[in-house]
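Excluded from the complex is one protein chain; the other protein chains are retained at their positions.
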Amino acid sequence: MNFTRREALIIGAGAVTAAALPMQAFAAAIDDAIAAFTGGAETTDSGITLTAPEIAENGNTVPISVSAPGAESITILASGNPTPNVLTFTFGPLAGSQEASSRIRLAGTQDVIAIAKMKDGTFAMTSSAVKVTIGGCGG
Amino acid sequence: MKISNLHRLVQMAATASVAMGLAVSAHAQEEPKLIINGEQEMITHAIPPAYIDGLSESISGWVFRTKETQALELDDFDNPGMIFVDQAQELWDKEMGPENKSCASCHGDVSSMKGVRTVMPKFNEKAGELWTLEDYINDSLTTHMGMEPWGYTSTEMTAMAALIGNQSRGMPMNVAIDGPAAPYWAKGKEMYYTRTGVLELSCASCHEDNYGNYIRADHLSQGQINGMPSYRMKNAKLNGIHARFKGCVKDTKAETYKPGGPEFHALELYVASRGNGLSVESPSVRN
Partner (left out) sequence: MAKGVKPRVKVPKKATAGEVITIKTLISHKMESGQRKDKDGNIIPRSIINTFTCDFNGQNVISVELHGAVSTNPYFQFEAKVPESGEFVFTWLDDDGSTYTDKKSITVA
């Protein structure tokens, strides 16, 4: 490490700015979005897997994939985005599995939520915390 | 100037490494391999030329990205930069300008450009100047096609640079720094080590002394250009070499140079030479 004392201070100053999001502001919106998909029904937490990066180097392109064997449809919600709805996959008769991937935008560090509507009418929900760095330094 | 001011200016933080449990040195981890489309292996680590004194190993910027970002470059379908390469292929075949010529009219299939990217920038005897790939493209447009030049960092230009670069993918970078190129290289080297801006940082402060460390939650690479142009998730488009330099100079809060200008020409040659031996990855994917 060859940083000068001053640089070391700058670097050591430490800023995890992304953590300080106005989460409460979006809490109501996410509850509404969940209720809109489940119709207020209870959800279980088994039978659905959401894969998302622990750390996303940029919130513009966050790869996610979701799997819920036996699901009719799966919705993805971003709890910390101004509008929580991201996308909904609906599987047809020729779907090879109830599994799909996409790339999504996250406005900051937050929980990504996936809810599956099963063929028997029940719902399964899971979530995954994604830390979005303010990266992309260097212009 | 108070620390808090400096802090606000760049918001650099090494905290990421600790806070996110990522305090593993790049060397301790098993190095992933960059194999594109499951068949073409890129050279991501190379022994730098003897004239590069500051690096014991040249490492592609790909190595420093998270596995999710890395994955985007592993397959041409997943690499969003390839959209622009496809667009440039259409442009390559399109008849344009007063003489109704396409690039293909003279150069045939774009595969004829294989190897071209590995030696750019190079000294052009006719012009008596150091020319980048972009300069060669503009020269063909103006002297061979009777057209106006493209903007140095325009969408068409960067896409065409990616298409031409793509023909050399996998080949090692191999720029010449001797003969008439020597003064450019010397100027570029001086720029690389000169501390500038409010923050008094040089390229070397970040990309030589601190690669592998975190800055503002960003994993610092060596700032190599073998992958250029690169698709950046940040702006969802292809970014050329000088556009990237411009951003990095701005980050030191210094007056930046003009893309296509003489300073960045010299700097490009020097930075390219630091990566001689690394594979051309055009178009790479970065954050």
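As written, the chain order gives the labels A and B, with residue 1 at the start of each chain.
Operating definition for what follows: a contact is a pair of C-beta atoms (placed from the backbone, for glycine too) under 8 Å apart; a residue touches a chain by one contact, two chains touch by 3 or more.
Note that this is a predicted model, so its numbers are computed, not measured.
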item	value
Omitted chain - touching chains that are shown	A, B
Listed residues B:D86, B:E99 or B:E190, member touching the removed chain	B:D86
Contacts of subunit A with the absent chain, listed as residue ranges	60-62, 65, 78, 81-83, 85-97, 99-106
Residues from subunit B at the interface with the omitted partner, ascending	77-78, 80, 83, 86-87, 236
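We adopt the following convention: only the chains that are shown with their structure count from here on.
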item	value
Centroid spacing, where centroids are CA-atom means, of subunit A and subunit B in whole angstrom	31
Subunit B partner contacts - residues on subunit A that touch it in the complex	1-3, 6-7, 9-18, 53-58, 60-63, 131, 133-139
Of all residues in subunit B, those that touch subunit A in their complex	3-4, 6-7, 10-16, 19-20, 22, 65-69, 71-72, 80, 199-201, 205, 209-210, 213, 215-218, 223, 232-234, 236, 239, 243-244, 246-248, 250-251, 287
